[in-house]
Structure formats: C-alpha cells, structure tokens
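Below you'll find the structure I mean.
Every protein chain of the complex appears in place save one, which is left out.
Now for subunit A:
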Amino acid sequence: MNKQSNTYTIIYIIVLVIVVGTALAATALALRPRQQENVNADKMAQILAAAMITPEKDRIVADFDRYITSQFVVNERGETLDNVKAFDVDVATQAKLAPDRRELPVYVCTVSEGVQKYILPVYGAGLWGPIWGYVAFDSDGSTIYGAYFAHQGETPGLGAEIEKPAFSSQFAGKQVFKDGRFRPIAVVKAGQAPLDGEDYVDGISGGTITSKGVGSMLDNCLTPYKKFLQNLSQQTVR
C-alpha cells in the first residue's frame, strides 16, 4: 500500500489514536484506587497538621484513626447532618455555595487524654490558584490551637510561604469571639493593625494578594461555623 497516500495516512492516525487512547484509559483505570489512597492519606496528614501532629510516612492512616476520634458534618445552624460523611465533603464546591446551603465538616481530634480540638477545613483563592487549609479550635470554640495552609501554585518565596510554620504558627492563641462578637482572624500588612479590634496575624511581605486571599478564605469559610462554635463554647462553660 502506498505509505504516502491520504487513505493510508488517515487509517494510520485513527489506529494510532485508538491504541494510545486505550492504553491510557487502561492505565488510569488500573491505577485509580492507589492514587485515591494517596490523595486520602495526604488529606489526612494535612488535617493532623492543623493540630500540630506530624504522622510518619507509613503511619498516616493509623495515626489519623487514632487521633481523629469523631468526624461529622454540620450546617450553618449548628445542626448535625446525618446523611453526609465528613471526609467525603468537597470543601472546594461547598465554599462556593451560599452559607446556609453548605455542608460543614468537623473533625474532632483528641490530642491527649480528655483534651479535644475541633478541626475545620477552609478553601479559597490565592493569586495563581486555589489555597486551602485546616484550622484547629480549642474546645472553648474561640481560641485557635493551630492551623495548616496549602496552595497549588503560589509564587515560591512569596505567596507560597503560607505553607511554612512561620506563617501558620501565628494563628495559635488567636480568638474569633471577642466581646461576644464573631470576627475571623484578619491578615494584615506587618506593622499594621485592623480597624475593628479583631485578632490578626501578619501577612507575607511581598505576597499581598495571597495573604489577602487567606484573610478572605477565613472569613468566607469560618463564618458559617459561628453557631457551631458558639454551641461549643456554651458546652465548655457548662
């Protein structure tokens, strides 16, 4: 057959595409379970990081099950939703919904005997792509125990610094309820203080937009938890 003819060329391409497409589909299908395991383990490690727990590489799932003693989903009114699993909630999608329609996961972490922290996921937008994280609250529902932030493509050395402990450790000890009012932590330029008297942390120098993104993310994602956190604080007083 004439190798340079149009018919041969077209048939050749069609066969090639079918073969390559099949090979790729088969590979993706075969590897999907392992990949999902990896993604889940990564998410578990991030949640634990908010509570200052760093599991060893091959012990991530075991440590997660050990420390996270319960997980549930609440709505904006603080009521527990029964038909949803916390780990399966796609925070990225939920963050775009109106607050009263969101499913809000809560992870309860028992860091030591009788001491529990409540880990809430957050999701927002940085400069170049999404940013997300987990914030761990003390049982008084107001004081932050620890936080973990991650990003997809922020600038190394600037916006990407939100991943470093130097940034996230600032949140420890800050409170979201002051004088009875709920105010999420503000992220401001170093040396400034917010106008409203709320607790704040220093943003990244040179990473203004990412820092602002973190502030908006906390505002958007923590505010729906207000009722839940209020309930928590009332339980502690009791």
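To be clear about the criterion, a residue touches a chain if its C-beta (ideal position, glycine included) is under 8 Å from a C-beta of that chain, and two chains touch if they have at least 3 such contacts; residues count from 1.
Note that contacts and distances are computed from a predicted model.
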item	value
From "Na(+)-translocating NADH-quinone reductase subunit D", "ABC transporter permease subunit", "ATP synthase subunit alpha" or "Transketolase family protein", the hidden chain's UniProt protein name	"Na(+)-translocating NADH-quinone reductase subunit D"
Residue ranges of subunit A at the interface with the undisplayed chain	3-4, 8-9, 12-13, 16-17, 20, 23-24, 27-28, 31, 34-35, 38-39, 41-42, 153, 156-157
